[in-house]
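Remarks on the structure that follows.
As you look at this complex, bear in mind that one protein chain is not there, while each of the others sits in place.
First chain written, first letter: the chains are A and B, and each begins at residue 1.
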Amino acid sequence: MAESSAAVRGGAGVEYPTDNYLTHTQGLRSWLFTLDHKRIGVMYLVSVLASFFLGGVLALLIRTELLTPRQTIMGADTYNIIFTLHGAIMIFLFIIPGTPGSLGNFVLPMMLGAKDVAFPRLNLASYYMWVIGAIFALVAIVMGGVDTGWTFYTPYSTTTNTAVIPVVLGIFIIGFSSIFTGINFIVTIHKLRAPGMGWFQMPLMLWGLYATSIIQVLATPVLGITLLLLIAERVLQVGIFSPAYGGDPVLFQHFFWFYSHPAVYIMILPAMGIISEVIPVFSHKHIFGYKAIAYSSIAIAVISFLVWGHHMFVSGMSNMASAIFSALTFAVAIPSAVKVFNWVATMYKGSISLATPMCYALGFLFLFAIGGLTGLFLGSLAVDVHLTDTYFIVAHFHYVMFGGAVMALMAGIHYWWPKITGRMYNERLGQIACLLIFIGFNATFFPQFVAGSQGMPRRYFNYPERFTDYNVFSTIGSYLLGLGFLLVAAYLIHSLFRGRPAPANPWGGATLEWSTPSPPPPENFEEEPVLGDHYDPYDYRGLVYDPRIGGYVQQHPH
Amino acid sequence: MANMLLGTANGSILGQSGPTFWMPRELSDHASDVDWIFNYILYVSLFFFLLIIVLMTVFVIRYRRRPGQEALSSPTHNLPLEVLWTGVPIILVGTMFFFGFRSYMDLGVIPLNAYEIKVTGQKWKWQFEYPTGYIDEDLHVPMDRPVQLTLTSTDVIHSLFLPNLRIKRDAVPGRYTKIWFRASEAGEFPLMCAEYCGTRHSDMLARLVIHPRGEFEQWLTKASNFLATMPPVEAGQRLYQLRGCKQCHSIDGVAGIGPSLKNLFGHPVQLQSGQTTADENYIRESILEPSSQIVAGFEPVMPRIRLSDAEVGALIAYIKSLSEAGQGVPVGGSTTQPAATQPAA
Partner (left out) sequence: MSDAEAQPPQPPTPHMHEDPHENAYLAHHFDTPQQQFESGKLGMWMFLATEVLLFSGLFCVYAVYRASHPEVFEWAHRFLNVTLGGINTMVLITSSLAMAWAVRAAQLGQQRLLAICLSLTLLGGFSFLGIKYIEYKNKWEEGLLWAGKYKPTAEALEHLNATGHGEAAELGVATTDASSAAGHGGAVASAPAAAVTASAPAPVVIDGVKVEHSQIAPAPPGPQGMRLVERAGLLHLMPERAPRELWIFFSIYFLMTGLHALHVIAGLGAISWVLARSLKGQFGPAYYTPVDLVGLYWHLVDVVWIFLFPLLYLIH
């Protein structure tokens, strides 16, 4: 790589560093014990994508089983274990740590103009806690898996004879990983902003990560104690959640959702941050309504703590509590809507290029709009009574989590891939794969809305014949989706070896990570950035495309 | 397709009850209320969705990047516009909340004259207990009369789901939950378990049978009286299925939590306290005083179950029929419902 980059050097003063964070030190140990946030980010990226692959394979097994109304390829008990593992792996090993751990770790200090996160050792520790948690999950799979569903509802989870304890312990440990990442990010944002960077000069990605971190720090401990109580219930029979001793199983649901609803926003807020970066850069246009987007991130974080009860409208909660939770649920829809309008308005009068990250961002807008709007049906009490625990829910949260969080993660990976690896991927294949994923996704999950509202409950192994068509359609879509991701994996891996060396700023971004070479030097910047009074991460004036290096250069600093 | 998306395929918004693209056939005022709210939210959502997508598409095409052309300048914020697109959604979701809330409250106010049926969920079947004490596997209800369901569970959480009535309620062990409905049409409809409950969660199905006016009472009388109207062996088989015997005692010779009933009658039984032969008296005593004689290799865990003499008699007749030593008529181990559960024609 050094040779090839030397060959292109000298075009417009942009140089490819031979000494970067990837080459600065060598050997396995230099990776395993690294304190460099960028390397930790890369390790997270590899790990969460491996989890995503595993969860995806499980998903295809589920869809294949549901191809026919009766047993297709596996028995009911196996099916129950597989959908539980699919949910648990995708949520706790992939989406929750995914964007903050990988992309967040990589770009957060660079966007701030800092050399590293505030606590690099804690950062490494939180990565290894993730690894230990993942090992527990694998141990549970070896022990025969777990069949409770990812929600671990009592008393099912306290009475089943599958390997609940290792999985729950694993998630408990991953929870600490999440907390430590959150603490690290909050302190870094508070204390390590480059001189001259005020709160409202931060890129919106950082607002998203900041809001995420607040939720991680404040909600995860409650999950921690809930899981400890669940373990205590199984090991000691403490009778808190177990009706056999006068305990209250619904109390578990309150505890669980007090974490797990905000956790939904742990998944989507960083995704919104990525979209807030990608759309202005590829529209070459200042973000519209910066403050509204920043404040709405915080508003979502705050309200998200107050809506957990909407998962329990049919569990016999009091009418008053239901009404309050319903109203707050509608309230949390508003900041999300505001963001979507702002993103669309950003594109107005822009100069829009449909590069791969932008394709994913547009896909995100489409799918997240559906995911968000179908949430309105579920927030409405009487309609929720009909739709809850049906495939409508399954479709809704896949539109939000997959169509939202994963599409944005894909946008982010493609956006920062040149920065992370120093290589460009094949643009045309990227666009084709994005289209394939978009079509496959809709084919998979849209029929599930209809199946659900027609009355097909979720987590069904056998289903009545009248739901066959929806399921066949959905299964075919899922294969298309899998194909799309295989294509992504293929061209990204190919780019690592054969990709064109990336310029410092291939897309024309104005945030600080694009002002340093790709890949960045070990301490991020050759000189510590000092920002002027008028620093604006969304000001693209003066950034001009230079065809000789295939990237943007700053012509006249404003 | 557009019509189907809008839910108007069969004119559901006009108050007709047929199935639509989105919803199954509806059977009650509450259900049509829910459908109305569903459609209201659907229209509003579609409007905003199309607005976003159309604008997005237009911008992408109109402002696509051309060589040598910079982005045009436009404001980076616009307060009136931002207030508008925050305020309008707030008002709209406010109305959605209100309609949903009003309709939900109707579910919470149970009419005083409601006909009460106790529902018990257990892995993996429903039991519906009528005021006469009769227990059935299907939910039979009268038409045009409020029916209150009082739910509980004996093991894990289940959820009773009646898609055609648009209602669902969790059955939680250790507490009672309630729901009510008034069905306005007779017929047979699906009833499902919607809360994941283990291996056979998806088989925890039953029927909602809505009897036309005046016929429900006839059905109940006849069904409650099945001991008198059915042959003892069939009645015994019914009790075996309904009263939980089959959860522990198989009829195929494989021991479960309790010993199998196949070839039990007339054969020697090894008890923990000695040996005996399974005759009528042994079976009667084992049912009524379960802990008095424990078969070797099993735990003393069988509960006492309230059964009348006639019911015990029917069970003995059934157990006899499962053994070649008994002289009963073989019933072939069929698990299909005897005729008595069919709605009275």
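Remarks
We adopt the following convention: contacts are C-beta pairs under 8 Å (C-beta built on N, C-alpha and C of every residue); 3 or more make two chains touch, one makes a residue touch a chain.
Quick caveat: nothing in here was measured; it's all calculated off a predicted structure.
For the chain left out of this panel, the touching residue among A:D116, A:D147, A:E277 or A:D389 is A:D116.
The missing chain, though absent from the display, is touched by one residue of A:G41, A:G133, A:P166 or A:G224; that residue is A:G224.
Within the complete assembly, B:L242 is the residue of B:I53, B:L242 or B:L288 that touches the hidden chain.
The hidden chain makes contact, of the residues A:G41, A:G133, A:P155 or A:P447, with A:P155. Within chain A, the residues in touch with the undisplayed chain are 35, 109, 114-122, 125, 155, 159-161, 176, 179-180, 182-184, 186-187, 190-192, 217-218, 220-222, 224-226, 228-229, 232, 236-240, 242-248, 251, 255, 523.
The working rule: only the chains that are shown with their structure count from here on.
Each chain gets a centre from the mean of its Cα atoms; for chain A and chain B, those two points are 36 Å apart.
On the side of chain B, the complex with chain A involves touching residues 19, 21-24, 30, 33-34, 37-38, 41-42, 44-45, 48-49, 52-53, 55-56, 59-60, 63-66, 69-78, 81-82, 85-86, 89-90, 93-94, 96-97, 99-108, 155-157, 159, 161, 163-164, 166-170, 172-175, 177-178, 190, 192-203, 205. On chain A, the positions that touch chain B within their shared complex are 76-77, 80, 147, 149, 153, 155-156, 159-160, 243, 246-250, 283-292, 313-316, 319, 322-323, 326-327, 330-331, 333-334, 337-338, 340-342, 344-345, 347-354, 362, 365-366, 369-370, 373-374, 376-377, 379-386, 388-390, 450, 453-455, 457-464, 538, 540.
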